[in-house]
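Below is one structure; the comments refer to it alone.
One protein chain omitted, others in place.
Right, chain A next:
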């Protein structure tokens, strides 16, 4: 049997709770060719260089056809078969720049909504307070189901204008799709292969749901960003229906997955580091740098998979050949000791913490300002109000997907909820 590469090992489900020892091994070869022809980049400086390299594409349509399968039937990426149009993550300039430019004003940018995010703070606080109030009287909570999940979902639905009552439907579509998406050696397993059809169906239904919603807003404008995008009449015109649907899916999806994992990981990490937890409780003003450190420590997006080389690229002594797929391993870069002193230590006051938790360059996370605010409020209030929280199970069970890595549940024993 051929020995697995550190990257393949890192992607095994059994190592989901702690991929870091494998990343450490991986970083010994900053740009490592994998058996399937993918180039995995795991060190900070190299990833930053590629994020700013215009010879690197993010467009899924430019990815080479998958190499002839060595194992069972080749895994056709579910996202490609259903969603034909790219969204802003899977696009290159100039389309990317134009579409992102068209979306930005409805989210953070002037002139339409310069205060949209900051004005949400009272509402975010209210939601967090309600979630914590609901825990009154309990001695054991699930910090994922009862806390990390409901907050971002409620907020993103409000911002986008997605009816909250539809939430259980797309929640299950997202879960089904994600569980079928595997980038590791287990992708060829019967289990994952059998999930693929379900995943495809889920994405299809999710897409139809988004298309219907957009149609409704086209006929009858309503609150939120999706309606604004559908009725856009700016100088650059309106996105095509397909691109609109793709971006709507992206926004709903990203609002679901990443922030949930970030809050869950933040709670988990702080409970594992009682000194840091105590410090943050004593000095609430550290929440801002603290959240940045948590983003570094447990990146919500562990790597990204749609990039490819459009020319031969010489980097770190390796040539990534034209056409090769490139994976950028943010989770590893954020623990690169050449960039971060004592990277495996949680330091809430870390200086010069330019982590890659939100990536960099033109694809820098669109939702970063919202995610930051949500996590700052959620973690701050959790520490303030939850009495004597203790981890029940360590490590907790993890979800299957490797990119959006996060605990499925985080059980916490508590003494009570303060007012």
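One rule holds in what follows: a residue touches a chain if its C-beta (ideal position, glycine included) is under 8 Å from a C-beta of that chain, and two chains touch if they have at least 3 such contacts; residues count from 1.
Rule of thumb we're sticking to: contacts and distances are computed from a predicted model.
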Quiz item: So which of "Multiple sugar transport system permease protein", "TmcB1", "ABC transporter substrate-binding protein" or "Ferredoxin reductase" is the UniProt name of the chain that got left out?
Solution: "Ferredoxin reductase"
Quiz item: Looking at A:35, A:64 or A:93, which makes contact with the chain not pictured?
Solution: A:93
Practice problem: Return the single residue from A:54, A:163 or A:237 that touches the missing chain. | Solution: A:54
Quiz item: Which of A:17, A:188 or A:310 touches the chain that is not shown?
Solution: A:310
Quiz prompt | Touching the absent chain when the full complex is considered, from A:17, A:211, A:286 or A:362 | solution = A:362
Quiz item: For chain A, which residues lie in contact with the unshown chain of the complex?
Solution: 48-49, 52-57, 59, 62, 92-94, 97, 309-311, 361-362, 364
